[in-house]
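Presented below is the structure to which this report refers.
All protein chains but one are shown at their positions in the complex.
Order of writing sets the chain letters: A and B. Residues in each chain are counted from 1.
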Amino acid sequence: MSEAVQSVDATSRPLRRSVFQQIISNKTVWRGVIAIIAFAMLWEIGAQFKAWFGIEIWWVGKVPPPSEVFTTWYSVVQRPGYWESWYLSFFRVFLGFIIAQIIGIPFGLALAVNRYFREIFFPPFEILRPIPPLAWVPASIIFWPTTELSIAFVTFLGAFFTIVINVLGGARAIDIQYLRAAQSMGASQWDLFRRIILPGTLPSIFTGAAVGMGITWEVVLAAEMISGGGQQAGGGLGFFIWSSYMGGAMEQVIVGMISIGIAGYLSSSLIRYLGTVSMPWRRLF
Amino acid sequence: MNPNKATKTESPSSLEPPTGFWLFLYRANKGVRTSTPYLMFFGIALWLVTYYLFNEGWKLPLFNKIPGPVEVITEWISRDPIFGMSLFTEAYHTNIYVSCQRILIAFSIATSVGVPLGLFMGWSKTFRDYTFPILETLRPIPILAWVPLAIIMFSGFETPIIFLATLASLFVTTLNTLLGVDSIDESYFRAAGCLGSKPRHVFWHVVLPGAMPFIFTGLQISVGVAWFSLVAAEMISGDFGLGYMIMDSYMQNKYVTMVMAMITLGFVGWLTSAMVRFAGDRMMQWRVRALALEGR
Partner (left out) sequence: MQAATATKGAISIRNVTKIYDPEGVNVMAVDDCSLEIAPGEVCMIVGPSGCGKTTLLNAIAGFHSITSGEIYLDGEMLCGPDKPIADQGADRMVVFQNGALFPWKTLLENVAYGPIVQGIMGKKEARDKAQDILAEAGLADFSMKFPGEVSSGMSRRAEIVRALINDPKVLLLDEPYRAMDALTKSIMHESLLEVYDRTKVTIFFITHDLEEAIFLGDRVVVMTTRPAKTKKIVNVAIKRPRDYTVLSSEEFRLLVAEAKGAVHEEAIKAFEAGERELA
C-alpha cells in the first residue's frame, strides 16, 4: 500500500497530456469520425445505385453522391464568381447584423432601464415580433428604392428582434445587489450603467448575437433566392444555389449548401470567439 | 390537532387565497390601478398614429408606397373587398387553414421524433457520440438552402414544404431536449440510483420530467422556426398558405392584402406559441407553482 501511495505522491502535481494525445485517445472523437464517414458512405451508396433490387431508393436516390459533389466543388472553387458570392453574402449578413446590433442593444437597454419607455414601446414591438422576417421581404422591396437596401432591411429585422429580447432579458436579470454595492461605493448613474448594467448584459448580448447570426444567414439566403440576387453579378450564395437549381446542376446546389454551412459556422465561431475575449470572467477552468 | 385547520373552518374562504376566476378578477383589478395598461394602449396608439401620419396623413416619400393602416383595416373588414380578400372571404380562410395544417403536421412530426431522439442522446453517451456529430454537421446549413434539394427529393408541392418546416423544428427540438437532459442535476440521478431505480425508471421519472422545462422552451422556439421556414417555403414554391398569399399579392400589386397576410401571420404565430406555452404550464405544475412563489 505504502508503495502505491508513494508513487501517487510523485504524480500528484499537474502533469498534462498534450492536446494531440488527448484527442487521439478520446473515444468520443473517434465515434464522431466513424459516424460522419458512415453517413457519407450511406449517402454515396444510396446516390450511386439509385435503386436496390429494382426498388427505387427513396429520397437519397435522387441526390447526387458526395464524390460528384466534391469533383464539382473542385471546379467551382476555381471560378471567381463563386468567391464573389461568398463576399456578397458575407457583406449582406454583416451589414444587417451590425446595424441590428447598433440599434438593438441601446434599444434593449433603454427598455430594461426605464420603466415608462418599456411600457410604451414594448407592446408595439411585441406585436411586430411574431411576424417572420421573411414575410417582410416583399414589403421591404416595395418600400426601399434598391434591392440591396431591402435585403439589408430584412436582414436587420431578422437579427433585431432576437437581440432586443436577449438584451432586455439579460439586463433585467442582473442581481440588484450589484447595483446596490456599486451605489454604496458612490457610483453615479452613468457608472452604474457603464460598469454594471453593460458588462452584466454582455453574456445575453452574445447569446442574442449568436442566435441572431443564424437568423441573418437564413434571411440573407432567402432574400437572395426570392429577389433573384439583386442587380449585381454573382448575387450571393443564395443566388448561387437558386441559379444552380434552375440550371439543373444539383451537384452545385449541394456545393452551395455546404458552403453556406461553412460560412454560417465561421460567423458563429467569430461571435463565440469575441464572446470569450470580451468576457474573461466567464472562462471557468 | 392542527391549529390551522381549526381557524379555517371558523372563517370560511375569507382567508383563502383567490383561485380561478376570482384570481383573474383580483389581478385585473390590481392591474387597472397601475399605469401599465394605459401606457400600453398609449404605446400602441402612438405607433398606429405615427404610421397613419407618415403614410396617409403626410404621404412621406417611401412610406406612400406601402398601404396605410386605415386602408388595410377598411379592406380587412369589408364584406366586398377591392382586392378579393378580407375577413369574410373563403380564400382568406383557406390560406390560414392550409398554413396551420402544415404547421400542425410539421410540428407533430418534429416533436415526436425530436424529443425521443434528444432524450436518448442525453441518456446514452454512446448513442450521442454517434449521432451528435451528424446533427452538428447538418445544422449550420440554413433551412432555406434545403429548398431545391427538398423539391427534387420529394415530389409535389405539399411534401417539400412540410419537410422544410419539419427539418427546422427537428433541429431545435432535438438540441433543446438534449440540453435539457444535460441540465439535470447529477444528484437526481444519484438519488434515483439509491432508491433502487432500474434504467427505465430513471428514464421515465428523472430524464423525461427533468428535461421538460428545456423541452418546452425548445418547442416554443421550434414553432417559431417552423413558421419561419414554412413562410419561406410557401413564398418560393407554394400554391396556398399565408406565405403564398404574401408573395402572390406582391406579384399582383395587391399590397393591402399583403399587409393583411403579414399581420395574420404574426397573430397566428403568436397564438401557436401561446398554445405551446399553455400546454407546458399545464404539464409542469411543479415548476409553475415554485416560480410563482419566487415572485416570477
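Everything that follows uses one rule, which is that contacts are C-beta pairs under 8 Å (C-beta built on N, C-alpha and C of every residue); 3 or more make two chains touch, one makes a residue touch a chain.
Only a predicted model underlies this, so the values are computations on that prediction, with no experimental measurement involved.
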| item | value |
| --- | --- |
| Of B:Lys65, B:His93 or B:Arg190, the one touching the omitted chain in the full complex | B:Arg190 |
| Residues from chain B at the interface with the omitted partner, ascending | 2, 4, 185, 187-188, 190-191, 193-198, 201, 205-206, 209-210, 212, 284-287, 289-291, 293 |
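FYI, only the chains that are shown with their structure count from here on.
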| item | value |
| --- | --- |
| Gap in Å, rounded to a whole number, between the CA centres of chain B and chain A | 21 |
| Complex contact set, residues of chain B against chain A | 35-36, 39-40, 42-44, 46-47, 62-63, 65-66, 126, 129-134, 137-138, 140-149, 151-154, 224, 227-228, 231-232, 235-236, 242-243, 246-247, 249-250, 255, 258-259, 261-263, 265-267, 269-270, 273 |
| In the complex with chain B, residue positions of chain A that touch it | 27-28, 31-36, 39, 59-60, 62-63, 116, 119-124, 127-139, 141-145, 214, 217-218, 221-222, 225-226, 238, 241-242, 244-245, 250, 253-254, 256-258, 260-262, 264-265, 268 |
